[in-house]
Each structure stands twice: as C-alpha cells, then as structure tokens.
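As you look at this complex, bear in mind that one protein chain is not there, while each of the others sits in place.
To keep things simple, chains are lettered A and B as they appear, and every chain counts its residues starting from 1.
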Amino acid sequence: MDRQVVMEQGLTETLAVPRLSAAARRRQLREKVIAGIVTLVAFTGIAALVLIIVFVAKEALALFLEPEARHEASLSKMFLPQVVRQGKPPAFVWQPVSNVPKVSMIPLFIGTLKTTVVSMLVAVPVGVFGALYAAEFAPRRLRELLKPVIELLAGIPSVVLGFFALMVMATVLQDTFGLHTRLNALVAGIGLALAIVPVIFTVAEDSLTAVPRSYREASLALGATPWETAWKVVLPAAAPGILAACVLGFGRAIGETMIILMASGNAAIVSASLGDSVRSLSATIAAEMGEVVVGSPHYSILFFIGVQLFLFTFVLNMLASAWTKKVIKRLTGSAS
Amino acid sequence: MSLQPHTPRAKMESRELTLRYGTKTAINKVSLAILEHRVTALIGPSGCGKSTFLRSLNRMNDLIPGTNHTGHILLDDTDINDRSVDVVDLRRRVGMVFQKSNPFPKSIFENVAYGLRVGGMKDKAELAARVEKSLRGGALWDEVKDRLNESALGLSGGQQQRLCIARAMAVEPEVLLMDEPASALDPIATAKIEELIHELKAQYTIAIVTHNMQQAARVSDRTAFFYMGELVECGATEQIFTNPREKRTEDYVTGKFG
Partner (left out) sequence: MTYTTRRAVGLFLTTLTGLAAFLMVGMLALILLDVIANGASHVTWTFLSQPPSDGMMGGGIFPAIVGTAALTLLMTLAVMPVGVLTAVYLHEYASPGSRLAAWVRVAVVNLAGVPSIVFGLFGLGFFILFVGRGMDRVLGYEEMHWAQPGILWASLTLAVLTLPVVIVSTEEALRAVPLDHRTASLALGATQSQTLVRVVLPGALPGILTGAVLAISRGAGEVAPILFTGAAYFLPDLPSHLNSQFMHLGYHTYVLATQSPDVEATRPLLYATVLVLLLLTFALNLVAVIIRTRTRRKAAGAH
C-alpha cells in the first residue's frame, strides 16, 4: 500500500532508482517459499478434522444408500422400538449378529448415558472442589505439588484405569453395595471419573486463577472472609470457565473407550439400575469392529456410531471453547 | 560543528513523512535531514513520535501491523520504501540499538557474530577478526576478551548495552539508530556509552532518541525537537538549547513541561 502511494506521487527527479539486486531477489523468493510451506503445513490440522468426519461418514453412508443396509438398519430400526418376537411388546434390542439382526441404538445410548452420568456425578464435585482448593485455599507449597500430581493422574493411560476398575474397584464396589453383577455401570462410571477428573480440575483451576487479584482484594477489604470471597466472588466470576471444564469432561466421558470396554460388562441391557451391565457407543465400536465384514450393514452401523460420537463431542467442544472465551473476555475486558 | 571543514550532506532524509497506526496519526508531515558523520538527537516528551520516527528509518515499523505512511524517507537519495530496496539490505546499512539491551541467550562471541553469520560470512578467522574489531569499537574488548564463549546474559547492564552496540557495528552499517540507549543504565555506564557515541561519529552517522536533555546537549551536534507527532524545530544543538526559535522548544528545554 505504502509503495503504491510512492508510485502514485511519483518520485522526484533527485531520487535514483536502482534495481533490486539479484541476491536480494533470491532472498525474497526463498522467504516467500518458506512462508508458503509453513502456511501449507498449517492446513494439516484443518485437513485432519475434515478428513476424519468425511472418511468416518463415508463408511457409514451405505446405511442410507444401499438397499440391503437400508432394509437391515433403517432409522426406525435403529431408534424406534421393534417387535423382536411375535406376541411380545416392542422393545429396544442390540443384537447385530444374529439371523435377524436387531440394531436398536437405544440400549447403547442408555449405556453411554449411565456411565457418563455416574462419572460426572463423581468427577464434577471432586474436580471443581479440588480446583477451588488449589486456587484459593491451598498453601503455595501444596499447590505447587498438587498440579504435577494431577498431571501425572492425567497421564495414566486409559487402559490402565480400565484395568484398575476391572481388577480392583469392581471387587470393592461389589462387596460394598452387594451388586449381583461384578462389572456394571457404576464400576465403569467411577473408573471413567478417574479419567475426567484431571480434565475438569485443570480447566477449572485455570479459569479460577484467571480471576484478577483485584477482585479478591476488593472483597477481602470489604470484610469478607477468604471462603466468602472464594464462594461469592471468585467462583461466580469463573463460572463460564468451570462450566466449560464440565462440558469438556462430559465430552471426554462420552468418547472414552477402554475404561468402559473393560469395566462395564458390555451387555446391552435396557434398565434404570446402575448395578446392571451396560454397553456404551464407544465400547461397541471397539468390541465389534474386529469381527465385522468390511462393507456389511453391521460395519456401516459401527461407523455411523462413530459419526454420532464425533458430532456429540464436536458440539460440546464448541460450547466449551465459547464459554472459555467468555470468561477470558469478561475478566480481561477484551477478546483474545 | 565548526571542526568539520565543509558542510556535510544529508545521509538520510525524511520528506513530508506522515505515519499512522490504524487511524491514529503518530507522525505528521515530518521533514528532517540526518547529516552524515553527525550525531542527531531527537528529543521531545514521551509519545511525541520521536521513537516512531527513528524506527521508520530502518523500517522496523513494518513489523507492527496496521501502520501505513505517506511521504518519503531517503537513504543516499534512494527511497527506502521503494520496491527496489530490500528491507534486509536496508537494515544492514541502517543498524539499530534498542532502549532495553537485548542480547541473545548465546555467547558473547556469537552475539557479535550474529549479523555476520546471517549475512553469509563463514570464514572463522574473518569472523574472529570482525568480532574483535567490533568489540574494540564498542569499548568492550578488554572486559570480555577472556570470556568470549561465556553467555552474554552474564554481563552487567551497561556491558550488555555496549555489546548490543558492538553487535550492531559488526555488520558495518552506515547509519546507527539508537533508541534511548542509556535510559536503563546507571550514570557510570551512561557516561561510557556517551563517550562511545562521541568516538563512533567519525565512522557512522548517528541518530539518537533521548529523553535526557543534558545527554542530548552532551552528545549531539544537531537536535530535533518533536511535539505531538510534529517536528517543531531542528538545528545545531547549541542553538536549540541556548536560542530556540520556537516558544514550545524553549519551554521544553528549560523544563517547563515534559
């Protein structure tokens, strides 16, 4: 732009106009090429996300296009109650491998919902209160110790948490509550909580510490005690961030696979009891993908479940990042 | 001034330079000549545009998004914003020393050699010779010659700033821009820098921004007074401080505002 102005005004005659040297031209070209490559590579993230949804959806598409798949797994067969045996009331049944495949997704939704709700009931209070303690009450030393410890907890592979839920927690919980099945929604949910507590803690703690010191000082100067300040000033100020933390945790819980695969019992039972075995959406993919025929309706259904999981977590993520932005905006007075 | 036998020519010159950040005008129609082998001091209250002006002389303002300008800046009669001028070449000819000393977290040697290395110099002996020459020029050689491979961050504040001057000199620029180079230093370190500036003007053309009027009076041959983005007055330093033409200049140099 500035150069244009120069061109338009025309240089006065006193100005010499040398040509750009060959070395400088080469240098400029090299810089442009490098910038181009860097920019091109930056597309990878976008491309990955697009490719994920495109290729997962592509394999699921047969459900809507091919007559055989449409017959075996129509939307009504997946989401509405079906008469499984003559003379019985219609029900939701997931039995994709049988003479007459029954492909109701409702038992899977119920399984996912049960484990997710249990895990949230445990993880939200623990994670948020823990973050409140770390941000507001803990002595500095303890706080500096607490954060790496939580990072270590977050670093435990989910297959190890699944193993722990399966081998240790299942036995303890069965003995405590007298459950008749060893692996059930309760065990899987609590195991799942171990995986999402660090997520909730970290995001909640970040937004609590983002609350400016001046808020606290103002409150304390008015005679409020530290807990009143924490409860009535800091917590409300960080509320969107904490909500975001919970939403992120929720998203993690819905998509988490190995813990549920190992600790839930994997029986697609429709019931309200937390003591029954459950089968979640994610665990169904993991358990059945190994045995399906590529291109069969069952195969497409598993990819269709993947599409649903992708969409759920995508929406939850967008919500969470919108709320995080909100808390930053509110606390700093500017978007960032 | 009178020591120089003939009238020096303008090494750099701005003509009707106006510079805006977005819609805010930082410099308004400034026409100023920076004379060859002279020290030109740019003074004025903070926010008056003197630093912005200095930074536009080697196009450091290019790095700030949203800046645009009209008018010209000439270096040896070539418009530095012209398409035919490569900004890298320009910055090698017009070096800069910043307010806060900013050595790289590298050894003293590597700091001084940096500009040479990025310029493509590879010969070890040549590099060593140039580094020594620059450090001597920066009046730092005797203090650091035994620890060239130690981190530059271990130097004192004043030494770091002289290192930065030596680093800028290593690429042998024709013009040296200094943005309040001594503002963060104690009086002794400041005196050393000022002494150094005196010695450098034989070789370089120097423009220095300072908020310290005694300093401007001590080191410069010519002084330009900026106020609210405009160049109020420019002349021989002696004249500006003893017999300014403008009332605003007089008020500023006598300390009535600032």
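The rule is simple: contacts are C-beta pairs under 8 Å (C-beta built on N, C-alpha and C of every residue); 3 or more make two chains touch, one makes a residue touch a chain.
None of the values given here were measured: they were computed from a predicted structure.
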*Taking the entire complex into account, which one of B:A26, B:L155, B:V171 or B:I208 touches the absent chain?*
B:V171
*asked:* One chain is left out of this view; which of A:S104, A:S119 or A:S158 touches it in the full complex?
replied: A:S158
*Missing-partner contacts on chain A, residue numbers*: 27, 30-31, 34-35, 37-39, 41-46, 48-49, 51-52, 55-56, 58-59, 125-130, 132-134, 136-138, 146, 148-153, 155-164, 166-168, 194, 197-198, 201, 225-228, 230-231, 248, 251-252, 254-258, 261-262, 282, 285-286, 289-290, 294, 302-303, 306, 309-310, 313-314, 316-318, 320-321
*Could you list which residues of chain B touch the chain missing from the display?*
58, 60, 63, 65, 88-89, 91-92, 95-96, 98, 100, 102-105, 114-115, 117-119, 164, 167-168, 171
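Here is the rule we go by: only the chains that are shown with their structure count from here on.
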*How far is the middle of chain A from the middle of chain B, if each middle is the mean of its Cα atoms, in Å?*
53
*Tell me, which parts of chain B touch chain A in their complex?*
68-70, 72, 74, 77-79, 81-86, 88-89
*chain B-facing residues of chain A, complex*: 1-3, 5-6, 9, 11, 14-21, 24, 27-28
